[in-house]
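Shown here: the complex without one of its protein chains, the others still in place.
Here the chain labels run A, B, C and D in written order, and each chain numbers its own residues starting at 1.
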Amino acid sequence: MSEKLLQVKNLEIQYKTDLETVYAVNGISFALDKGETLGIVGETGAGKTTAALSILRLLPEKTARIPKGEILFRGENLLLKPEAEMRSTRGEQISMIFQDPMTSLNPILTVGDQIFEALAFHNDTGMTREQMEARVDETLELVGIPRSRKRDYPHQFSGGMKQRVVIAIALACEPELLIADEPTTALDVTIQAQVLAMMNDLKHKLNTAMILITHDLGIVAQTCDHVAVMYAGEFVEYGSVFDLFTADKHHPYTDGLFGSIPNLEVETDRLQPIDGLMPDPTDLPSGCKFSPRCPKCMDICTKQKPTTYQNGTHRIACHLYSGKEVEEA
Amino acid sequence: MIRYVLKRLLLMIPVLLGVAFIVFSVMSLAPGDPARAILGENATQEQLDMLNTQLGVDQPFLIRFGTFVVNVVTKLDFGLSYNSQRPVFDEIFTRFPYTLRLAVLGVIFSSIIGISIGVFSAIKQYSPFDTISTILALFFASVPGFWFGMMLILLFALQLGLLPSNGLDTVKHYILPTLSIAIPYSAGILRLTRSTMLETVRQDYIRTAKAKGVTEWVIIWKHAFRNALLPVITQLGNVFGQLLGGAVVIETVFAIPGLGSHIVNAIRMKDTPVVMASVMLLAFFFCLVILAVDLLYAFVDPRIKAKYARR
Amino acid sequence: AGNSEAGGSTAAPAGSESAAPAGDNTPAPSVSSGRDDLIIAINQDIKTFDLMYGSGMLMTQLGINVYDSLLQFENDGTPNPWLAEKWEVSDNGLEYTFYLREGVKFHNGEELKASDVVFTVERGRESPKMSAICANIATIEALDDYTVKVVCNEISSTFLIEFCGEKFPIYNQKAVEEVENYGDHPIGTGAYKFVSNEQGSKIEFEAFDEYWHGAPAIKKLVYRIMPDNFTAGVALESGDIDMIWATNAATAATLEQNEKLVLLSEPSINVLYVAMNTQAAPFNDVKVRQAVNYAMDREMIQDIVDEGRSDIKDYLPLDTMPGFVEPKTRYSYDLDKALSLMEAAGYSESNPIEVTMLTNTANQKLAEVVQECLSAIYIKANLDVLETNTFTSQVYTSSTILSVSNFNMIYNDMDMINRFYNSARIDLHNAPRYSNTRVDELLELGRGELDVEKRREYYGELIEIVQEDAPYAALSNPHIIRAYNKDLNVAKSYTHGIFMFDVSWN
Amino acid sequence: MKQNFKEIFRRMKKNKAAMIGLVIITLIILTAVFADFISPYEYGIKQNSKERLLPPSSTHLFGTDGNGRDVFTRVIHGARTSLTLGLVTTLISAVGGGVLGACAGYYGGRLDDFIMRVLDTIMCIPNMLLALSIVAALGSGIGNLLIAITISNIPVFARIIRAVVLSIVENDYIEAAKACGTRDWRIIHRHILKNAMGPIVIQATMSISKMILLAASLSFLGLGVQPPAPEWGTMLSEAREFMRRAPYLMIFPGAAIVLSVLSLNLVGDGLRDALDPRLKS
Partner (left out) sequence: MSQPLLKTVGLKKYFKVPGGFLHAVDGVDLEIPRGKTLGVVGESGCGKSTLGRSVLRLLEPTEGQVFFHGEDLLAYDKKQMRQMRQKLQIIFQDPYSSINPRLSVAEIIAEPMIVNKTFGSRREIFARVEQLMDTVGLAKRLATAYPHELDGGRRQRIGVARALAVNPEFIVCDEPVSALDVSIQAQILNLLMDLQRDMGLTYMFITHDLSVVKHISDEIMVMYLGRCVERAPSRELFKNPTHPYTKGLLSAIPVPDLKMRDKTIELLKGEVASPINPKPGCRFAPRCEQAIPQCFEQSGEMIEVAPGHFCSCGCKRA
């Protein structure tokens, strides 16, 4: 098997402030190939955004620490790259769509400018200004915005259009990896559908690998190839979409997530939310981090780190399944 | 946009009238009569009465105010200075250019100093540079302007003999007064720039720009700074307004024939026409500056431009 | 009052004999230092060069460069011939005849004629500043081109000083009538022609080559306006300017250190005083007023307020005033006496006086010292420092109990004190609201008398009364301090200014 | 409320700079309060022509001034006037400007236009002139000086607070308060002004120094506090005369101003952070 496009190994990230240390990401590993989409789901504060930012090395410099782990992009460890090289990687090879389209665009620059900028800073092929402008037009039309609107400012666009501009920026340099952090949370369903459909299209056209972070299992089901379920900085479950939606064994947290969504098909009187709240990330429970909320919690769970059950691509970190155990990578 | 400008220009009328009324009443209420100020300690009662009648200050307040407004509106005539009997505007216009030049230079230099250091210390938040510049800024914000001016004079004019200490004849003459004005004001601008920059660099779009691989320099000046500019522009407008009428101390120390000290003298002499005309002129300019600031907003921020356009 | 007085016609022929005018030594035009320009710092703008509409010492200083008056007075009040070569006073003391110098040119080329003097008076009647003087002039007529006759309404011992001195410059009729904005284009017969006035910045003059007194050595005269003493001091030291027309004691103390400079410190016409309202408690009690007089530590005042550059005074008039008699009742610092007077008046530590003391911004420092002196004799004076203009409008009202300020003795004659003591001047200049019929009488007598001995008699009596009654506590007579480059030759300085033709470079 | 103070102080304790500032300003205030006990000489009036302009020494810690007064004593006593002046004017103008700005921002529309135009009018008259006119009209004296400075400072506060209020009224909690039938004034003070505290505090601490200096520039024009009451700004202006002969006359009151301003600003920054329960650390 050829080298993966992106390999994250045992990544740990902490935020250190004067008073406390937030253990945001606690050893996650995954790999991604060209054209594949990885979905990451999980509760608020699970560390999804943190993990995504670390790949682009955009974590806040003053507080964030990466004590352990590697991020290999085409075999190169991004964490060791000098800032200048990293800058040329950003946008050109890896780009990111941020959580909130409303605030992700600079209000005082035209959308055209903002896309143009991404091109201008990665102009390795020596494109002329005209060529780059033409490329801006092309990109805009790709995301379904008429080229005539490129001189408009973000405030003149609706939320959905803004999100498309953000996507256009991310795609301008045809990156090999696109990280989309809750790209549709702020949008309503009809626009969400448009945006997702478009991203899917693009992915197929450009064969881009993608990491899609979301709360919405519906979106995961529709767009992802692999899914990671994240809880308190760890992947408690990882596998293909089919593993996640069809396999019979699941991490209790994943079960809880599914139970929480109102189902359109089935009438339920009461939803079944997971009891309790996220653990305090500055003071995580020992053993399994989900144990305090777990309905199937056993003695061992509070004491020992869970083992990983693996079935093909499907991995679950839970003491419940001590069948085929493998060491964590 | 043009409609907006017109509306704003129209709104200047009540403001200017208000200014006129306030200043006029203050001048009338203030004790002491101009004749006494002009004729001095040794004047006799007859002399005083005679002059007061000549100046027309013995008429009722409203009549005087009315006459003043009518003259200004119909003839742009602010009358004669009580004190010198010269047309008020001639006097003011020989001085105003100095004041204007100093104010412009002051604003330019204080913004250059304040903004560049402010931006830099925001970027290097909590670094020694940041701490030192903050302390220096607070220091300069708390020493009186005249002290600074006098120190500069002693050092550069007397000790080193490099720069002239008074007057505004050549370019060299402008250096010390400009510095004395700019440095204390730059302190405020520095603090403001720093805090708004700190705010702006936390915005999501800065992260977006970084994710595009844009260089640090471009992020700071093109993305962050331009967005942080609005409050700074407001502050600059205020500084400009204050400098227009307020550099009295610097004018005195550097023996500059500016408008500020002229107004102060006029107030002391109860020279109402001069005070009126000068303050009105300043108020007019101040309104223009505020308007210019608002238009500059539009230039900096398209959202504001859109708002104006729709009005 | 039939006799003509000593300073009058008797002195006049002496003056008229010499072709060279009064100044003791006319400086020979010099070229040695190579400079013939002079830059002088003054501390404020000149509002108008039409002297009839302006006031102040500075005005006089600039005025005497451009204008001449009929006579020129020495610091002790001795009149010297000037534009008038000689003058005569009629026996009844009401008629004056002036004989003008011939060939005197105005800057516009006109020759000085008697009609110009007449014109000046007629114009003066209209002006607020001169009208009071002119009021005493019943008629004025030109007997011929060079002779003017003035008839007064009443005898006035100060008439010469007021009418013929530097305060009454002679205007040129044609110039006033023809020049637009005369106030900005003065024309006189003086040594300097007005060139330009940049308001707030500088005023330029150039030498008038046809000056009747001989062309001055300094050809170009520039007054720089420097409101701040510090700035002027630095400018003088760094050579930006050549002279400071008048600086303050504190700056003088710094300039003193510089060997390249000369400090000229001369008695001025300025008198510092405390005025006590004699019509209201507690100062209606003469003992309290005397106590205040004794309590004034005038040496401390001299040191603190003027850095020693002043003369201590315990009476108001200047010693140089014609008619002056030194009083016998004197006040020197004597706290014991002051305290016993206070106790006699019924005040003590436990029964102190508390009053508001008005002063103006210029005299704040003085007031602070006075305040302390008063505190030693159970008087707690709360200072109220007012803008000069506000102060002037309040200090003469009956509500003012105590004030600290200064006078300029603008006329060098004993009659000057009329305004301080005359009950008719209450509400105008008589801040203590002092009223004494005998004093009023004596003031009238002194004013209407031309005989010197008689005047000394009247004023001698008067001064004893007012010293005894003590409505004022005179404090000091600060010096006027001029500072200039050592290479500059200043032949003579008057209390009212320097004639710039008396100045030259070494 | 008690809870709040404790809470605020607890948060502030963590901010070293703010604590240093707090200690310094407390010392200054204590000095001002106990000036009579601390100062070696009787304050104010005691002058001495024999001891003029003495440089700092063990008898006169800060030297003596042109009137032969002990500068140390005057600086200590000056703290009273200067700090009162700075604090009182700031307080009043913050409250006045706060109310006006809050009303303008909260009600908007005509009232907003009216208030802002009136304030524009005041702002159009340069600071110094406004103060000068008022002092000229009412006479000098610390009371009028206070009024003058305060009035000229109100528009500054009002503008800033209005801008803050405009952004606060956007919040849903204002609407929630309305939905409960909360009266306007309660909304303004409890929900709006409480949240505008940060900018207000910062502006206020900056303003204290400005006020002291404005008073100083007014004394430069002879309109300051009535002597002999010492006040730092006036002391500076008085020292001007002796700038070259006795520079220390300027250094000590100047240092007092700088020190107070510096510490007040540190405290202000700390207070802003502490007042905002949202800010971590």
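Everything that follows uses one rule, which is that a residue touches a chain if its C-beta (ideal position, glycine included) is under 8 Å from a C-beta of that chain, and two chains touch if they have at least 3 such contacts.
Please read all numbers here as calculations on a predicted model, not as lab measurements.
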Which of A:156, A:260 or A:282 contacts the chain that the document leaves out: A:260
Residue touching the undisplayed chain, where the options are A:194, A:208, A:291 or A:310: A:194
Candidate in contact with the missing chain, chosen from A:219, A:236 or A:318: A:219
Candidates A:17, A:77, A:207 or A:272 - the one touching the absent chain: A:272
Hidden partner chain, residues of subunit D it touches: 3, 170-173, 175-183, 186, 190-191, 194-195, 197, 275-278
For subunit A, the residues touching the chain missing from this view: 43-45, 158-159, 161, 187-194, 196-197, 215-222, 241-242, 245-246, 256-264, 267-268, 270-274, 277-278
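As a working rule, only the chains that are shown with their structure count from here on.
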More contacts between chains, B-C or C-D: B-C
Intercentroid distance (Cα basis), subunit C paired with subunit A, Å: 91
Contacts with 2+ other chains: residues of subunit C: 230, 387, 390
Overlap residues in subunit A, where contacts from two or more other chains coincide: none
Subunit B residues touching subunit C - in the complex, by the definition given at the top: 30-33, 35-48, 50-51, 54, 81, 83-86, 91, 94-95, 150, 153-154, 157-158, 161, 164-168, 252-258, 261-262, 265, 268-270
In the complex with subunit B, residue positions of subunit D that touch it: 117-118, 120-129, 132-134, 136-137, 139, 156, 202, 206, 209-210, 212-213, 216-217, 220-221, 233, 236-237, 240, 243-244, 250, 254, 257-258, 260-262, 265
List of subunit A residues in touch with subunit B within their complex: 56, 58, 87-92, 95-96, 98-100, 103-110, 114, 117-118, 121-122, 153, 155-156, 166, 169-170
